[in-house]
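Please read through the structure below; I'll follow up with questions.
The complex is shown incomplete by one protein chain, all other protein chains being positioned as in the whole.
Right after this comes chain A.
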Amino acid sequence: MKLQYLAGVVVTSASSLPSLQNVLLRPDVWRGDRFATAPMAAVASGFETLDAELPGGGWPRGALTELLSDAHGLGELSLLQAALRQCAGQAPVALVAPPYLAHAPAWAGCLPLERLLLVQARGADIAWSAEALLGSGALGAMLVWLPVQTDTRCLRRLQLAAEGHPAPVFVFRPLAAARSASPAGLRLVLAGKPEGLQLRILKRRGPPCNVPLLLEVPRPVSRARLLDRMAPGVLAVPYPVEA
């Protein structure tokens, strides 16, 4: 096979000359105004507005998706719920280094519990475990919570391990990581708003997205009640005094 270099990209092709079209078929090369072609069909997120903004029309497989936030309980897992349920149909979903204890009765509503695999790890073991699990090629999806001090080299290894693995990989990192570069294909900043979960797309394989998205992720109580109670002029709802 002939190797040719084009703008620093190694192109292997059966034809002798790499046409621009062939180059653009690569998942990591895209035109500034269009989405890159996804190497594998994406997993629908269950939110049409989000799918429309993601290359491939959903959560990418075979690439890291970074979710950046300092707060927990914004609905960050409810955001993934539809995708996880779909992925858990074929193979286990692994949670690596979850930040809290998983509450089984709630998880049972998300996905079949026999498909849930929890890995408790600390420090450098977290990335190692994630890489080892991805190496098996047998996961439906993976969620990994990486500590603040994770370096780019570590992420790059994870990204390489994720490539070719037909599962979406969600990496949760603190907001401070937004300032540093990352090899992840998709990076989102999450923020909780009364109207819904706000997503800012920091990076995607496509044109930059400047408008934050607002998603109505499933919540235990209807959001309307929150909005009602936050409306100006409404008195705070008191907590009932114990009898």
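As a working rule, a contact is a pair of C-beta atoms (placed from the backbone, for glycine too) under 8 Å apart; a residue touches a chain by one contact, two chains touch by 3 or more; residues count from 1.
The criterion applied here is as follows: contacts and distances are computed from a predicted model.
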{"item": "Protein name (UniProt record) of the chain left out of view, among \"ABC transporter ATP-binding protein\", \"Ubiquinone biosynthesis O-methyltransferase\", \"DNA polymerase Y family protein\" or \"Phosphate transport system permease protein PstA\"", "value": "\"DNA polymerase Y family protein\""}
{"item": "Among A:A41, A:A102 or A:A176, the residue in touch with the chain that has been omitted", "value": "A:A102"}
{"item": "Hidden partner chain, touching residue among A:C110, A:A127, A:L146 or A:A162", "value": "A:C110"}
{"item": "Where the missing chain touches chain A, by residue", "value": "71-78, 90-92, 98-110, 112-114, 116-121, 125, 128-129, 132-133, 135-140, 191-194, 197, 219-221, 225-226, 229-230, 236-242"}
